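A protein chain is absent from this complex, but the other protein chains hold their places.
Lettered A, B and C in written order, each chain numbered from 1.
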Amino acid sequence: MSIFVDRQTKLVVQGITGRDGSFHTKQMLEYETRVVAGVTPGKGGQRFEDTVPIFNTVGEAVAETGANTSVIYVPSRFAVDAMFEAADAGIKLVVCITEGVPVLDMTRVMPFLQERGTRLIGPNCPGVISPGASKVGIIPAQICLEGTIGVVSRSGTLTYEVIHQLTRHGLGQSTCIGIGGDPIVGTNFIDCLEAFEADPGTEAIVMIGEIGGTDEQQAAKYVSHEVRKPVVGFIAGQTAPPGRRMGHAGAIISGSSGTAKEKVAAFEAAGIGVMERPVEVVSLLQERMKGVGC
Amino acid sequence: MSIFVDRQTKLVVQGITGRDGSFHTKQMLEYETRVVAGVTPGKGGQRFEDTVPIFNTVGEAVAETGANTSVIYVPSRFAVDAMFEAADAGIKLVVCITEGVPVLDMTRVMPFLQERGTRLIGPNCPGVISPGASKVGIIPAQICLEGTIGVVSRSGTLTYEVIHQLTRHGLGQSTCIGIGGDPIVGTNFIDCLEAFEADPGTEAIVMIGEIGGTDEQQAAKYVSHEVRKPVVGFIAGQTAPPGRRMGHAGAIISGSSGTAKEKVAAFEAAGIGVMERPVEVVSLLQERMKGVGC
Amino acid sequence: MNLHEYQARALLKAAGIPVPDGDVATSPEEVEGVAKRMGGAVVVKAQVHAGGRGKAGGVKLAKSAGEARVHADKILGMQIKGLIVDKVLVVPAAEIASESYVGVIVDRASQRPVMMVSPAGGVDIEEVAAKTPERIFQASIDPRYGLLPHQATSLAFQLYREPQQVRQAATIMRQLYQAFLDAGASLAEINPLITTPDGSVVALDAKIVIDDNELERREDIARLRDPAAEDPAEVEAREVGLSYIKLDGNVGCCVNGAGLAMATMDLVKYYGGEPANFLDIGGSSNPHKVITALNIITRDPSVKSILFNIFGGITRCDDVANGIVTATANTKLERPIVIRLTGTNESIAVDILKKAGFEALTDMDEAVQQAVKQAREAA
Partner (left out) sequence: MNLHEYQARALLKAAGIPVPDGDVATSPEEVEGVAKRMGGAVVVKAQVHAGGRGKAGGVKLAKSAGEARVHADKILGMQIKGLIVDKVLVVPAAEIASESYVGVIVDRASQRPVMMVSPAGGVDIEEVAAKTPERIFQASIDPRYGLLPHQATSLAFQLYREPQQVRQAATIMRQLYQAFLDAGASLAEINPLITTPDGSVVALDAKIVIDDNELERREDIARLRDPAAEDPAEVEAREVGLSYIKLDGNVGCCVNGAGLAMATMDLVKYYGGEPANFLDIGGSSNPHKVITALNIITRDPSVKSILFNIFGGITRCDDVANGIVTATANTKLERPIVIRLTGTNESIAVDILKKAGFEALTDMDEAVQQAVKQAREAA
């Protein structure tokens, strides 16, 4: 079992003929993800790698193939419209890999998607993989293993590091999600925690946070009230100089400066097992999972 | 009984110190409408006619007085913001008397109000009166009589003419609503028909339409399926030259040219009693109400 | 408010839309000069606020500057639907590879702007809608987001297959929507949007209708009003805040409120008469408005009787009565007048009118019947 993507996922790739889009589509196809369509305006009627039909618009792709999920690899200046287009076409899960989307654009994207009941993962994220079922995005499949650990992270390669540790020690994953590190992302920690908690295929959860914002603190509060499965966490940026990533005024609203210290304290207060090093994910998980008899 | 406004209506007047606002507030107060507050930025702390407290913002007015309805008399260039402000302050019924609001502004106002669950009546309308209970707007109270006829109209003075006929013949009104004649209005015929049908205090309904648009045709369809109370109707503009009020392209979308003939036909097809002259409202109603044993 | 084609073209051009060259001219000589400069082959197009210019002979293709002059001579001064043509637009004759329709309007039902396109352009779009609705494609525009690029692209694919043309058409649609917004329009259309033999996409004819409520805040657009192209009485009425439309009958109507005005006209018809006009004196009338209204009505020679129908609400009946008395104080009315007043300050009004020798009625049907009868007797 898994969350967000599985064998029911019928994927349309927005920007399938671009450099990144074509590279990763091949990888997704190799992983037997059900890539049912691609979109590149003007290349409608062609086929990608002689198999995947290409359409001019997402609307056509959905009408012809029943795609229910999209992944976006278009350049940043087209990414916002790609999200609008996917939502307008009725796509219910949009994974935006593209980085460099302006934050002010995202403030307009979010209510648009919410009105249409479309979930966005990203932007500027590595995507989602449910090992053995479906890969949507760029998380390297070879480091993953099918299993029962849910992984959610704001980082890219740091996530891979953690997944790698899990896999090396035989701890497979139900789903791994990179939610992206931008100030505004479509899916946050709490969304993923809620889904993992509800997923019978997930037995424990790994949460990888960073400095900046208050997403981790809110997630910690959520864990203490709503999550019964074991949760372990990591916060990157203990040594980061304060104020280099976020403006000071953010703190005025959130009442928090988003430091690693603060986030670790929130994790601990919520009973989340905090790793000091990524490698500790294995021992901490084993300990916690024994605790609840998984 | 009545719809939209009654003795529970606690009214805030936006633009209470303006020429129109002050004139009509006096009339509403004379009718014992519960005018609990007025708003004129910069005059907060003063009182209107030594009684009604004036506030700088609708937010303050609502917080201090519990106002649940607003009526807008501000000049047209301020009317859109007045609607936004009322909705932001949590007002659930906004009656906009002001005329001259650009249609493109209204396309932005409507989703704003809908998101906040605020009903708008108008703009460019005479407002609502529930005789004996509450008057919100500018419908002359002296022509009204408490009773069981619901009146809904796109016109101003033509409505008065019809109400006048009803009152002269002892047919009192539960509520009279002028929904306004602009291309985009907050409350349409169907909204009023639905409310009248559900209102135990309303026994029969009078609908007064005009040429242009397809609101009357849709309302007629609604009547035939959803309204069991007797409905009589009038369409003004039989002799109006076609195309002077609405662009031709509107017809491309609606599949209708909005002529009086078409609307009368729709009324007749729905079993609505159609008056040829406003004065016939009385005889037609008496006939229909006898028919259903009211 | 309608814009002339040449004004609409200028707005589209300012928005970045490719529009061919074009010059406005008011005399055959000027037309000839423009045509010469354009190389001879031109189209001469009447600039008048009326549909069906082509059918009425107001649009002519000329193969030479001399022919253009001959056409202009016929078109200038021509009447189309009662309006005199006093200027023409001269454009180079375009070679057309394909014709499409692109337009944006405010849709009352969805309460949103809608962009419409059809590959069946260059003809009356209402006919296309009526006969082959499947050839019309629409995109509903969320006004908070505007016409999104993917919406424009998707519509453009309904017109063209060539990626370059798709891109051009999508850009034109976004520019058209921007022009529509900036002008405060209720309609903006390009018909036809053509492709030329070399493949580029160009707006050949344009139509823009402005929402009158936008004019207060858009002085630049308001300045485009061309009073010469309208009925002078309608212009005069508008200037004092009246709404007046000339019709073909003989009962001159003066009413407060558009709905009641239409109902009054309908009642005139019902009783066998014909209304000479629609005239709404609006909400808070003042004597000055009433005087102007009466002047406009009496100036119309086809009016045989005058009917006032006033339901006092905001409008005070005594204001109207005073207006009538003032207007007729110096110049005696030469046509019978029937005055119906009821509502606010009705009795004061009746007194004022009686003192001045007018009768006042309170019943609408009675008043209309009288006015119709008097018009018939006078005719």
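We take it that contacts are C-beta pairs under 8 Å (C-beta built on N, C-alpha and C of every residue); 3 or more make two chains touch, one makes a residue touch a chain.
Everything numeric here is computed off the predicted structure, so don't read it as measured data.
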Omitted chain's touching partners, listed by label: A, B, C
Touching residue (missing chain; options A:G156, A:G233 or A:G273): A:G156
Sole residue of A:T187, A:T214 or A:T259 that reaches the chain not shown, by the stated touch rule: A:T214
Sole residue of A:G21, A:P41, A:G59 or A:P126 that reaches the chain not shown, by the stated touch rule: A:P126
Omitted-chain contact residue, chosen from C:K63, C:R144 or C:R299: C:R144
Residues of chain B in contact with the chain not shown: 41-42, 44, 56-59, 78, 81-82, 84-85, 88, 108, 112
Interface with the undisplayed chain - residues on chain A: 20, 76-77, 99-104, 106-108, 110-111, 126, 138-140, 143, 153-161, 164, 181, 183-184, 208, 210-211, 213-215, 218, 234, 236-241, 244, 247-255, 260, 276-279
Interface with the unshown chain - residue positions in chain C: 144-145
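Criterion: only the chains that are shown with their structure count from here on.
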Pairwise touch network: line, ring, star, complete, or other: line
Reference chain A; chain at largest CA-centroid distance: C
Distance from the mean Cα position of chain C to that of chain A, given in whole angstrom: 55
Between chain B and chain C, centroid-to-centroid distance (C-alpha), Å: 28
Separation of chain A from chain B, taking each centre as the mean of its C-alpha atoms, in whole Å: 50
Multi-partner residues of chain B (each touching 2 or more other chains): none
Numbers and ranges of chain C residues touching at least 2 other chains: 142
